[in-house]
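Take a look at chain A:
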Amino acid sequence: MLSLLQLDHLHVHLGQNAIVRNVSVQLEAGEIGCLLGPSGCGKTTLLRAIAGFQQVASGSISLAGQTVSAPAFTQAPEKRGIGMVFQDFALFPHLTVAENISFGMRHASTREKLQRVDELLSRIGLPGYQKRYPHELSGGQQQRIALARALAPRPRLLLLDEPFSSLDAELRERLAVEVRQLLKNEQITALLVTHDQQEAFAMADKAGVMYQGELLQWETPYQLYHQPRHQMVADFVGHGVLLQGTVTASGSMASPLGMLDHPSLEQVESGTPVSFLVRPDDLVPDTESRLRGTIKARGFRGAHNLYSVELDSGVEVLTLSPSHEQLEVGSEIGLRPDFDHLVVFAADRCELPSLPSQAPSFRPVLPKTQSA
Partner candidate 1 sequence: MQQRWRQLSLVASALVLGLPLMVIVFALLQLLFGGDFTTLQHLWQTVIPEYIQHSLILMVGVAVGVIILGVSTAWLTTSCRFPGQKLLSWALLLPLAMPAYITAYTYTGMLDYSGPVQTLLRDTFGWSYGDYWFPQIRSIGGAIAVLSLVLFPYVYLITRATFLQQSATTLEAGRSLGLSPWQCFLRIALPLARPAIVTGTTLALMETLADYGTVQYFGVTTFTTGIFRTWYGLGDLTGALQLAGLLLAAVITLILLERWSRKQARYDQRNPRPAAPFELQGGKAWLASLVCWLPLVFGFLLPALQLAAWSVERWQVWTDSDFWQLTWNSFALALVAALLVVTLAVWLAYGRRQLPTKLVRTSVAFAGLGYAIPGLVIAVGLLVLLTSIDNVIIQITTEWFDYNPGLLLSGTLFALLFAYAVRFLSVAIQTVQAGLAEIRPSMDEAARIHGYRPLQVLRLIHLPLLRPSVLTAVILVGVDVLKELPATLVLRPFDFNTLAVRAYEMAGDERLADAGPPALMMVMVGLIPVILLSRAMLKSQQNALKEQDFVPVTA
Partner candidate 2 sequence: ATVNVYSARKEALIKPVLEQFTEKTGIEVRLLTGNGDALLARLRNEGANSPADLFLTVDAGNLHRAAEAGIFQPLTSDKVLQSVPAHLHGADNLWIGLSLRARPIFYAKERVDPSQLSGYQDLADPKWDNDVCIRSSDNIYNQSLTAALLEHWGEEKTEAWAEGLVSNLAKPPVGGDRDQIKAVAAGVCDLAVANTYYLGLMEASSDPAEREAASKVGIFWPNQDSFGTHVNVSGIGLTKYAKNTDEAQQLIAYLLSDEAQKWYAATNNEYPAVSDVEWSERLQAWGDFKMDDIEMRYLGENNAAAVKLMNRAGWR
């Protein structure tokens, strides 16, 4: 079967700068894809290229097997049957909410329009707002209208650029579920940009992390979290800290956390220097542990406190602890490593590229990352 959306070694330039570089993505019909990535990495630019607002410099974009963008050819946006939620909403200021939402339903009857508007408004939690103008809405309300407007005509592909960023956590979660349901019901394929990893994990069938214009990994959310193929991904997803270690014997590694045993180390040659990922939930506070450190900072996170701990070796790591167990900054703490997954990379890939214009080069990671 043909993929609904296929990006093939896509490059997009803005002015002189290569903003999107060598991105390949595939989305099957009905799937929901999710793009993560730091601010300014080119996510919006990528979506705009897919929508047809931006020419591609090389590579191609295909929709249901038909090439719609190639270096010399850009099919007009309106011919693509793509819907889009813009990062800045782009509501029409001269139209009411109802008119905005039904704007794209060009072939629908008035009754159908009314019905769809009512349905979508109640889904996004704004029933009765038909007659308002955009400037009479709060930021979050405007964002929801933008979402409804893009959903209304049931496009075959929907691009969502941070569609929930102005919503409160509760609403965001509810809406994410609703939208996922709606997309699945109406067989709409979607590509979502979000900064909320929870949301990405909750909604996506496929997810990827972009970094300085490159798409580092494009897999299931689970794989992204537990089997990052790239340090940048590991670093970006889920609060990781990268530490250095050396494999000493099959399945064993000397590290600032002491000797660690893990099956995923078995394939690595003894003596190899590696770096490995430590997430806050990989270290459990344990007063009895021999691994000890000093608390440098504490952040209240609701159910938990997030502690930044400096180990005696000088290395800093993060750990979580229930928030009613108040540990004071400056006090000592014991930590017990508890790795379910151990993610290991070749040690020389440990520096993050720092110049914004310089692309990270992809050297394959030494050991194939694995999960236990």
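Picked so that all candidates are chains of the complex that A comes from, given by their letters.
To be clear about the criterion, contacts are C-beta pairs under 8 Å (C-beta built on N, C-alpha and C of every residue); 3 or more make two chains touch, one makes a residue touch a chain; residues count from 1.
A quick note: this is a predicted structure, and the numbers were derived from the prediction, not measured.
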> Among 1 or 2, which touches chain A when you look at the whole complex?
Replying inline: 1
> What residues of chain A sit close enough to touch candidate 1 in their complex?
Replying inline: 13-15, 48, 51-55, 74, 76-78, 81-84, 86, 88-95, 103-104, 106, 133-136, 149-150, 153, 159
